[in-house]
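All protein chains but one are shown in place.
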Amino acid sequence: MKGVTLNMENKTSSKIDLDSVFSVKNVSVNYGDFVAVKNVSMEMYKNKITAFIGPSGCGKSTLIRSFNRMNDLVPSAKVSGEILYQGINLYDQNVDPVQVRRRIGMVFQKPNPFPKSIKENIAFGLRVNNMTDNLDDRIEKALTQAALWDEVKKDLDKNALDLSGGQQQRLCIARTIAVEPDTILMDEPCSALDPVATKKIEDLMQLLVNEFSILIVTHNMQQASRVSDYCAFFTTKATEDGRRTGELVEYSDTKTMFTNPVQSLTEEYISGRFG
Amino acid sequence: MSLDTKIKNLELDLFSMGELVIKNLTEAVKALETRDVQLAEVVKKKDGEIDKAYLKIDKDWFELMATEQPVAKDLRLATSIFQASLHLERLGDLSVFLCKTTKEISDLPIPESLHKIVVEMGYMVIDMSSDAMESLKSKDMDLALTTANKDSSINNLYNRMLNEVSNISGNKDLYTGLFRLITCVRTLERGGDHAVDICELTAFLVSGEFREF
Partner (left out) sequence: MNSIKDLTKTNKEKAPKEIIFLCVLYLSISIAIITLMILIFDILSTGSNRLFSDYEVGLVTKQQINNPQDFLTSLDSRDPLKAGIGPAFVGTLWLMIIVVFTTFPLGTGAAIYLEEFAPKNKLTRFIELNLTNLAGVPSVIYGLMGLAVFVRLAGFGRSVLSGGLTLTLLILPVVIVASREALKAVPDTIRQGALALGATKFQAIFRQVVPSAIPGMVTGMVLGLSRAIGETAPLIFMGALTYVNYYPDSPLSGFTAIPIQVYNWIGYPQAEWKNTSSAGIILLLVMLLTMNSIALIIRNKFEKDW
């Protein structure tokens, strides 16, 4: 069965309850003449966790970075198609990428706190966005929401690089949510962490999703099955010039994808038979 | 929802299904005892709820396995719950069979002695099933063992029935009623086996070993 399958048999909530937060229509991302990911169309829903899974090189990270215009930093990158964020085309001429990145936050694969104090890490985002009223309260709120407050409240001036890997990643989450985005993009946030730290981040995501919409790229299928509400499976297809382009194969609610996926390719990937 | 919550919900669903099944079984035996056809109808209709409960547990267990991949204690608990729900569903079907029998013998002459034996066996099965579920709920190994041993009483009753049959033979009018009651006894005996299986699940849950009682 060729083509993309959009399988939205969500028995627990009707379509009316689901607000769309990202509406992706025929989006492709090119680096120069290399097509990294081709022709993706999907909807992502508010206050849900959506996971992108698939083998290496299938364009998941490239795609997620076009959702907050981080691809603008790569001169040869070009995004075609339409990415509507709550109805607004993110690549419209009038849209300011700096504002986009405040509304759509990002947490990276390797924890990257600034080499400053814990307090300063969070204060930086607040300052550049002119959110400096009640600075200390905002910092406390962000750290509490990120389940880090109790561990660091006694020592906010400690250098962030002295924290453990899991704590650093939670700090990165805290500084992202401090600037009050609506959506958080996570690019393999747990791949550099040990299992205990990973579980803490996964539990945190379940709490955060009540306030934010979360989009996560992950290599770990079990993580996707545990954590996400919706799952998008990408794979690479070889093109004429010998390179590989990423494509969306199947997008459905997680329960269906892991109990009865439609595409055989999806089934093979999640059961570990390839990739 | 966390893994713990999902398993907890699965447990709650199982035990409320258990209550439903035991209650229905009790009513079914009572209906058979008093030969109350209307009560039997009510009980038969209730079986729909039991089937619904079973399907929900089945679906939830399946999704739990696919998305959470539980291990160790969680895996034993989830699997035990699933298998117990199967046995409970069978006990539900047993109640339906009792009700059918009640209806069928409502206008038939039946040997009173056999009728008494059937009803007695019915109450034994209720007793065993209820204790088996209790042992699963409180993870009580001792209760599971004693309950499983009660299966011998059912076997004794079965043998008594065989003796009674030989006393009654000769009176052709009673044959249809007799036949119905004998099949009832066979079905009840299987009910006892299901209760024993639930006790084995308790043992598996507690000790981690698969065994037959």
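We just call them A and B in the order they show up, numbering each chain from 1.
Just so we're on the same page, contacts are C-beta pairs under 8 Å (C-beta built on N, C-alpha and C of every residue); 3 or more make two chains touch, one makes a residue touch a chain.
Since this is a predicted model, take the numbers as computed values, not measurements.
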item: Among the chains presented, those that the missing one touches; value: A
item: Given A:28, A:176 or A:263, the one touching the chain that is not displayed; value: A:176
item: Option from A:28, A:50 or A:68 whose C-beta touches the chain left out; value: A:68
item: Residue ranges of chain A at the interface with the undisplayed chain; value: 68, 70, 73, 75, 98-99, 101-103, 105-106, 108, 110, 112-115, 124-125, 128-129, 161, 172, 175-176, 179
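Definition applied: only the chains that are shown with their structure count from here on.
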item: Complex contact set, residues of chain B against chain A; value: 1-3, 62-63, 66-69
item: Chain B-facing residues of chain A, complex; value: 203, 206, 222, 225-226, 254-255, 258-259
